[in-house]
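Other chains of the complex are left out, but the ones given are in their true place.
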Amino acid sequence: MKKHIVLTVLILGWFALPAFGLEGKIDGKAVPAINYALDTIWVLVAAVLVFFMQAGFALVESGFTRAKNAVNIMMKNMIDLSVGTISFWLFGFAIMFGTGNAFFGTSGFFVSADQVDAYASLSWTSVPVMAAFIFQAVFAATAATIISGAVAERIKFSIYMMISAAVTIVIYPVSGHWGWGGGWLGDLGFSDFAGSTIVHAVGGFAALAAVLVLGPRKGKFRSNGEAIPIPGHNIPLATLGVLILWMGWFGFNPGSTMAADVSVGHIAVTTTLSASAASLTAFFVTFLLYKKADVGMTLNGALAGLVGITAGCAGVTGVGALIIGIISGVVVVFSVLALDKMKIDDPVGAISVHGVCGVVGTLLLGFLDSSSGVFYAEKTADGLLFLGVQAVGVVSIVAWAFIATFIFVKIIDTLFKLRVTEEEEFQGLDFSEHGASAYADFNIRQSGGF
Amino acid sequence: MKKIEAIIKPFKLEAIKDALNDMNVLGMTVMEVKGFGQQKGHTELYRGAEYQINFVPKVKVEIVAAEDNVELIVETIIRIAKTGKVGDGKIFISPVDDVVRIRTGERSSSAI
């Protein structure tokens, strides 16, 4: 192993950590050697945690849907991860972080370490391009995979792959550029630390657009419009998924420092306080409504709290985090019920959790940011201005994600049809799309008795 | 020979098996079923919405027995399975023409 390290480092144009106290060069920038090593390690560890959220999404989505579509959910998550990684490497990263105009980046395609100058918007972080890329790539995959749950149990697999590619190549990177990549929203002062809106609401509203075109699952609504719950097939897996996502958020939020900053402690605390508050709130609200402790809503509540705090995790106090969590916990319950009323079928609650609570969290930051929020700013006018910017950011990004996805999905629906046939839907996508069953051995043929 | 099919509450199975065993009923076959009857099911809750579950989990016990034993078996099942609450279940008795023991090829009552 050893020889290779030195080799690699030279090849890639980096300096190894030489003697302590010297400056190194990373992607051409001068940084104290030990700092950039530490920053890089931290960003990679955070990226690994965010990567694992793919597993969390896969479990939540399959746990909340039926056994006959479990293979399909797994395949969708495997493939959107693969497609997302490669297309973000080819195009997405350049469009999002590449130097360009106020609307999208135009340089830095096919990411490689010698393209340092291509990503002016990342010059603030000391980590090498490749570390920044891996962290951002798993974010992009997250945005894409949010859609998977909302369109579950009825979309064609091939269509889903196209949507995945579109999200990681264009939809997510463009609005991402506005906020984080040197675009107009960032310049305006829009604040979304780890992506309540830039990641989650984009995923959530892209999902809404896809669901509107796709229509509800067969059997979801009675002819009189009443919603019929279709319970998920594996609650323990769904819960494991939520706990994995919660864990992943300790990479998602604190990792968005992209530096080994001591503020990560504070960010982790606000993150987990909001999640805790939201899961308790969602639990209490449904308990008041039905006198039962609803596991599905509690799980959605925890995720809602995580999405809600993502924008403000670094900027709010502990109390602020609790407030965001409580509001997110209330909002997610009524949002899920409202979508049912509106005959919008989202099997896992992705639109409510990521879309609605992403928006809510970003707007709440306008009030609760402990330096510029309405409740904290020295001059209220400044606070209101900040809130206004938040609103502009939310509206423009959500509008972009929704409209762009809607148009894209409409076109492919016209060309290829989005949905499987009714018969395929009854059989389950595992059979029709994958020729497989998730739990084959619960068939008689292989059963173990003697 | 008769076939006795008893549809019972699942948690009574163990006790019924023991009771039948004590009276020397040496074979039975059981399976999980779902029942629909006067016991109207229940509501469940899923992500903030309630819905009706009509089918209640039950266990079906099938015993093929000589005609003479039927009455005793039925009484035993009633005695053990009865809780007095709706959903206790039903017993169906129907004719059987022949029984074969696969291992030996024995037929009829000696095969029970």
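Each chain gets a letter, A and B, in the order it is written, and its residues are counted from 1.
The criterion applied here is as follows: a residue touches a chain if its C-beta (ideal position, glycine included) is under 8 Å from a C-beta of that chain, and two chains touch if they have at least 3 such contacts.
Predicted model only: the values in this text are computed from it and were never measured.
Participant: Suppose a student sees one copy of each chain kind; what stoichiometry should they report for the whole complex in this file?
Facilitator: A x3, B x3
Simple rule for what comes next: only the chains that are shown with their structure count from here on.
Participant: Along chain A, where are the residues that touch chain B in the complex?
Facilitator: 64, 227-232, 286, 289-290, 292, 294, 296-297, 300, 333, 336-337, 340, 349
Participant: Considering the complex alone, what residue numbers of chain B touch chain A?
Facilitator: Going by the criterion above, the answer is residues 44-51.
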